[in-house]
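The complex appears here without one of its protein chains, the remainder shown in place.
A and B are the chain letters, set down in written order, and residue numbers restart from 1 in every chain.
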Amino acid sequence: MNPNYSQNADTTSTTGVTAILSRIMRVKARKTQLLSALGFLTPNFIGFLIFTAGPVLFSLVIAFSNWNLQRTVTFQWVGFDNFVHLFHDQQFWVYMVNTGYFLIGIPVSIAGSLALAILLNQNLKGMTIYRTLFYLPSFTAGVALMILWKNLYNPEFGPINAVIEEVSRVLQLGIHGPQWLISTRNLLGIDVEQVRLVIQQWGLGARDAIIIMGIWTAIGGSNMLLYIAALTNLPEELVEAAQLDGAGKWQVFKNVTWPQLAPTTFFIVVMSFIGGLQGGFEQARVMTNGGPAGTTTTISYYIYTKAFEQFQIGYASAVSWVLFAIIFAITLVNWKLGNKEVSY
Amino acid sequence: MGATAKKRTNRRKKASLIISHLVLIIIALTMLTPFIWMVLASFKSLEEVEQLRPLPSIWHPENYAQVFQQVAFARYYFNSVFVAIWVTVLTCFTSSMAAFAFSRLKWKHRDTIFKLYLGTMMIPGVVTMIPNYTLMVKLHMLDSFTGLILPAAFTAFGVFLLRQFMMSIPPALDEAATIDGASFWQIFVEIILPLSRAGIVTLAIFTFLGTYGSFYWPLILVKSQHLRTLPIGMLYFDSAYGRQTNLIMAASVMNIVPLIAIFVAGQKFLVKGIQLGAVKG
Partner (left out) sequence: MNTKQFCAWVCCGLIAITLVAWRIQPKPVEDGKVQLIWSTDDNPARREQTSLFNKLYPRYSLKIDPSNSGMEKVIVQSIAGVGPDIYDSYNSQINSYVKAGIAWDITDELIKMGVDINKDMWSCVRPFVTYNGRVYGFATNAGSCAFWINKDIFDQQHVPYPKGPWKWNEFLTVAKRMTIRDKNGRVKVYGLIGAWDNWQTFVLQHGGKMYNSDGTRCTLDSPESIAGIQFIHDLVYKYHVSPTPVDENAMATQGGWGSGTISLFGGGKAAMGMGGRWWLCTLRNYKGLRLGAVECPYGPLHIFWGYGKATLLNKTSPRRYEALQFIKYVTSKDYNELNNHQADALAPMIRYSYTDKYLHDPAYPKEDFNAVWRDAMKFAVAMPSSPFIEGGVEERIFYKQLDLVKTNQKSAAKAMQTAARLINAEIRNNVSKDPVLGARYTALMKRHRQ
């Protein structure tokens, strides 16, 4: 910071002549500011055009073609064929359900983040240490941690099942650990190939394993930090007033804290859904290869296999635009619902 | 009576404090257990990894050396850091300039255009990934550092974050400088940049982390072994050499140690950055 300028700011604003002068200059400046702004925007904007705006339009255009990078098929414009095919593509719907299933973790992890934030917001000693420890998984998240969890989940040698077996043996429960990443079971009992529920599929499996890992990663992450910030900004008078009225802790939370946190919650929910709907790629690639029997394949991984393993660029673009449309629609719905409840 | 009531509330407060601490400690332990297992496993022999016993009977620090022998781990490290540094510098450069235009300069439709810009953050990465890949194919940038760095160096997020910071700088400062005849470039370099240092550090950390751990783009772009970044190297290490959990855990530990170092160093900025980035959005 340069102290000279701040001094100047004080002195010039006091003298009348320079004040008038500055007003004239500012008017003059405004005219030239657009050009300067363009200058400042250029580096980012060129990159933005080449790597974001251009590609977005391009991908929309090629979604109407059968373009295949392998050149085994001659290039053609196919109109809405890709989209029609997609609606009859049973895999697409199955993977859509998978993607939806993974969203189950979102409310759990948001509630967890809120609970942690409330626990941390008591001016306790060692708050920073706790916060650091909670934040660690989300900060280090990535391929390394996924490989770690893959090993934790190993049904035969992994520590998770070892502990389950040990506990079961000591307490004589006679239960065995789930098969985790190699099982197609899930908590809803969704069937493998069709969109329907069957009792045989009920249990814990690969999808749940990934959800549990996701909650572990996200619970102490940025969501928790956002809640902590919102809680510290909470007007204390409101809480005190409620307490004077004889409200219990739960009532204070329900009537004061929760409504005040609504904008934060809204933001977190929107961001989590946007992230969740595009997610699942890394987990699928690193931990399961999309299996077993495709149960951990999300739309995002499906696009990857279509685009970068089979190089059906046209079809993959169509799928990615449908995903985009869904994200857009859900965000819009969130926005509508959120604005009704949230009073800014 | 007053005194006993006070005592009681005091005692109750103390009890609730202890309970809070207990709960927090339990949660912290749950968060930490996987890490602890990872570190311990990285020092075990392969047979021992598969046993429940927490501590290794014989410590095997040579596991770490073996990782370097089996794969070009140092190379992956370098590549990751190299790409991350370049992306970070370029991102900070382009973002700060654009943020300046969006926050300190006044021009027509500025905020509308900014909102449009922000809106692009909602576009799923895969939408742009596919054309970008074909672009790289066409430009013959497949399998090159340039291909890894360039597309990652322009983000709407960076502009957004820095704009939030720059908006909070009092406008009087650059007005005064304008009167002194300073050009916008001078204002940018000499006033705004130093004042938004915290924001730039935050952005730098975020970008560095994001690039260091980025997986999708390098996975599809990199072909040669000598260009692999850490996540890609880890992926192949995990799948190509059969069962050697202890070595893979050693590699994982080495993968996240730099992250923890950055975290400890930059915690102050990060926490603030996350909160600023979201609350005002």
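The working rule: contacts are C-beta pairs under 8 Å (C-beta built on N, C-alpha and C of every residue); 3 or more make two chains touch, one makes a residue touch a chain.
In this text, all values refer to a predicted model and were calculated from it rather than measured experimentally.
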Out of B:Val67, B:Ile123 or B:Leu193, which is the one that touches the chain we can't see? B:Leu193
For the full complex, which residue in A:Ser59, A:Thr99, A:Ser113 or A:Asn154 touches the chain that was left out? A:Asn154
Which residue from B:Arg11, B:Arg53 or B:His140 sits in contact with the chain not drawn here? B:His140
From the list A:Thr42, A:Gln260, A:Gln310 or A:Thr331, pick the residue that touches the absent chain. A:Gln310
Tell me where the left-out chain touches chain B, residue by residue. 75, 78, 82, 85-86, 89, 137, 140, 142-143, 145, 189-190, 193-194, 223-226, 236, 239-243
Touch rule applied to chain A and the missing chain gives residues 66, 69-74, 76, 154-157, 179, 182-184, 192-193, 200, 289, 291-294, 305, 308-311
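Everything below uses one rule, namely that only the chains that are shown with their structure count from here on.
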Just give me the whole-number Å value for how far the CA centre of chain A lies from that of chain B. 15
Under the stated contact criterion, what part of chain A meets chain B in this complex? 1-2, 5-6, 8-9, 12-13, 18, 21-22, 25-26, 29-30, 33-34, 36-41, 43-48, 50-56, 58-59, 62, 69, 116, 119-120, 122, 124, 126, 128, 130-137, 139-145, 147-152, 156-157, 159, 162-163, 166, 216, 220, 222, 225-226, 229-230, 264, 267, 271, 274, 277-278, 281-282, 285-286, 300, 303-304, 307-308, 313, 316-317, 320-321, 323-324, 327-328, 331
Note which residues of chain B are touching chain A in the complex, please. 17, 20-21, 23-24, 27-28, 30-32, 34-35, 37-38, 41, 49-52, 93-95, 97-98, 100-102, 105-108, 110, 117, 120, 122-135, 137, 150-151, 153-154, 156, 159, 172-173, 175-180, 184, 188, 190-191, 194-195, 209, 213, 215-216, 219-220, 230-231, 234-235, 238, 245, 248-249, 251-252, 255-256, 259-260, 263-264, 267, 271, 274-275, 278-279, 281
